[in-house]
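Below: the structure, in structure tokens.
The complex is shown incomplete by one protein chain, all other protein chains being positioned as in the whole.
Letters A, B and C mark the chains in the order given here, with residues in each chain numbered from 1 onward.
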Amino acid sequence: MEASGTLRARLYRQLDPRAWRHRGLSPINLVLAWLIVFAAVVGVLQTEPELENRYGAAFVGTELILALIFLAEYLARFWTIAEEPGDTPAWRCRLRFVLSPWSILDLIVIVVSLLPFIVGNASILRMARLARIVRLAKLGRMSDAMTHLTRAVRVCKDELILVIALAGAVLIAAATALYWIEGDIQPDKFGSVPRSMWWAVVTMTTIGYGDVFPITPGGKVAAGALAIVGVGLIALPAGIMAGALSQVIRTGDSVDEKAP
Amino acid sequence: MEASGTLRARLYRQLDPRAWRHRGLSPINLVLAWLIVFAAVVGVLQTEPELENRYGAAFVGTELILALIFLAEYLARFWTIAEEPGDTPAWRCRLRFVLSPWSILDLIVIVVSLLPFIVGNASILRMARLARIVRLAKLGRMSDAMTHLTRAVRVCKDELILVIALAGAVLIAAATALYWIEGDIQPDKFGSVPRSMWWAVVTMTTIGYGDVFPITPGGKVAAGALAIVGVGLIALPAGIMAGALSQVIRTGDSVDEKAP
Amino acid sequence: MEASGTLRARLYRQLDPRAWRHRGLSPINLVLAWLIVFAAVVGVLQTEPELENRYGAAFVGTELILALIFLAEYLARFWTIAEEPGDTPAWRCRLRFVLSPWSILDLIVIVVSLLPFIVGNASILRMARLARIVRLAKLGRMSDAMTHLTRAVRVCKDELILVIALAGAVLIAAATALYWIEGDIQPDKFGSVPRSMWWAVVTMTTIGYGDVFPITPGGKVAAGALAIVGVGLIALPAGIMAGALSQVIRTGDSVDEKAP
Partner (left out) sequence: MEASGTLRARLYRQLDPRAWRHRGLSPINLVLAWLIVFAAVVGVLQTEPELENRYGAAFVGTELILALIFLAEYLARFWTIAEEPGDTPAWRCRLRFVLSPWSILDLIVIVVSLLPFIVGNASILRMARLARIVRLAKLGRMSDAMTHLTRAVRVCKDELILVIALAGAVLIAAATALYWIEGDIQPDKFGSVPRSMWWAVVTMTTIGYGDVFPITPGGKVAAGALAIVGVGLIALPAGIMAGALSQVIRTGDSVDEKAP
């Protein structure tokens, strides 16, 4: 660790969540987290034609400022990463930072956000809007709670996969059953298994838009059976996760020490 | 503690839940809790034009009586708070009571409820209707169970925030995807991300009114994917809370002692 | 305990779940449980006009046979209850049996089921149809699992009441909000808080029939907020019950011994 500049060391402790010794996020990271949310909200509102027509210039300005702030954040991280504890030389820390998947993604998002101001291409801007949403995922990366969740998922991974496979099998069976029963009566809705599948997904997740539903007594009995089995299967992942999380929370600290 | 009057001391034990030594609420607090519920029901029924036209006078009378009962409760609490154990002088207990947020809210609700009988302004009455609902929240304040719930929420706060952030990101991603896929086909429903958002919320919470749904195969595949991911994400908070509550209930009493 | 007849003693062990030493229900009780389910199914099918017209006589015959079987069960229970362990004289055991709420309910259902064959009144028969469904609840009484569930509910009773009260407050607040926002635009659907309440219940339970939904942007934002909060609140009872049940199952046997 080269402690050459006090500013760089202090900025490093602000930017790297692992170097922050207090609870929660550091002030700078907190501001950045809210800016990411704000950028997502701006990106969402921009797509509304009415707002775009009225406040188009304001949107372009906000986008430019946000892109520059995130560019500054990227450069600051690149500069301060040299403060990382350990004997790794500064250029190695920086290379590792630049080549990490999250940094590459960040850089792509920044470049794409700035492109329209250089090239002026509107279709790329559209793509950038979605990419910017990925920034929200960075909030997750910043949080310590993710370890709890990922560990709980790892504990019950096999059970979750099994339940999902079971749900998939029930889904296909239900879609096939309705295709047999109502395929000839409502051919546009149940005329093939893929078409019935839309109904099966909408029913099993208990959404029930009401655009597709069985109209014959046989179809209603089959749909009712699927609904009841489906609700039970959907309750299982919640139960599985609860069991795993309750174990992870209880043995949380001791497992932390054992983990590599 | 000044034990001047036996009536005041007995009333104090009835009104202050902390001073009640038996299980549950004291008789007076139980009656008050049911009156709060009754006041909410009256406030709700009053908005129905048919009932208002027929029983308008009865509603006004009931409102006046309820407001006077709650005023009497407020004054009784103000009088008896001096019985609070400890060496604090009576005027200090009373000042603390008057300035506590719940008391201020209570006083506002009482004054606003009585205002129409003094000023006769109907528009303020309308506002009072909602404010009166807040009284229901007092039921929560009266209960000891709230500590269990708030403690469980505190245990898994970070995990909950993370899941909510994740759900928010999935929501925005799904709305953006449908805006791309069906924006040109159903412009009034998916013509912008904010418009798609209504669909995304209605789908992800599995409500599915049926006013908005995708009609193209691509949109249906995207919607089905969101529905399945959404159901999984919605199962997570239940699992997280279950894990936290199971820990809080198990270690409940021991934690109580450690807590300040 | 008077052990006069071997038949009575053996029948007693068959009929009284507490006297049955093996796992599950005794053969006679198992047959009776399925007959209760069968009686419910017959009662349900009988209401369908098409089936009633075609198989009316068969329904009447089945009803009569079922009522006589349940009458025989009642008399058998009345006769064998004298075998109950302890020093209570036989007439006391029988009096206690006859006056227990479940026996009174059973007798009423039997008498009402047999009445139309004596009096021939069709309107009473209609009433009997619902009463017969209560027999299904007897299945619950027969099961040992109920103790687990009731004990778990008792452990987390206060928390459940609190969450239900909270959900009720949110329900009223949401209905009031939509009444303000869309009351003038859709007066038949949101014209009063009780009318909005139908929408609020259908939304918060995530049913979403699609007969009522907000159409203004403001109403959609309020409805979306209710939906998200509602889903969270509905996840809480599942989490609370899971925590309580996990504790009850773990400490199950030890608590059994302590319980009176």
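Please note the rule applied: a residue touches a chain if its C-beta (ideal position, glycine included) is under 8 Å from a C-beta of that chain, and two chains touch if they have at least 3 such contacts.
Everything numeric in this text was worked out from a predicted model, so none of it was measured.
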| item | value |
| --- | --- |
| Options A:Asp16, A:Glu48 or A:Glu159, residue touching the unrepresented chain | A:Glu159 |
| Sole contact to the chain not displayed, among C:Leu7, C:Leu30 or C:Leu45 | C:Leu45 |
| Positions on chain C contacted by the hidden chain, ascending | 40, 43-45, 47-49, 129-130, 133, 136-137, 139-140, 143-146, 148-149, 152, 197-198, 201-202, 205-211, 234-235, 237-250 |
| Sites on chain B contacted by the missing partner chain, in the whole complex | 206-210, 235, 238-239, 242-243, 246 |
| Absent chain, residues of chain A that touch it | 155-156, 158-159, 161-163, 165-166, 168-169, 172-173, 175-176, 179, 191-195, 197, 203, 206-210, 213, 220, 224, 227-228, 230-232, 235-236, 238-240, 242-244, 246-247 |
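Simple rule for what comes next: only the chains that are shown with their structure count from here on.
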| item | value |
| --- | --- |
| Fitting chain A to chain B on CA atoms, where both chains share a sequence, rotation angle to nearest 5 degrees | 90 |
| Reference chain C; chain at largest CA-centroid distance | A |
| Distance from the mean Cα position of chain B to that of chain A, given in whole angstrom | 30 |
| Whole-Å separation of chain centres (CA-atom averages), chain A against chain C | 42 |
| Multi-partner residues of chain C (at least 2 other chains) | 206-210, 235, 238-239, 242-243, 246 |
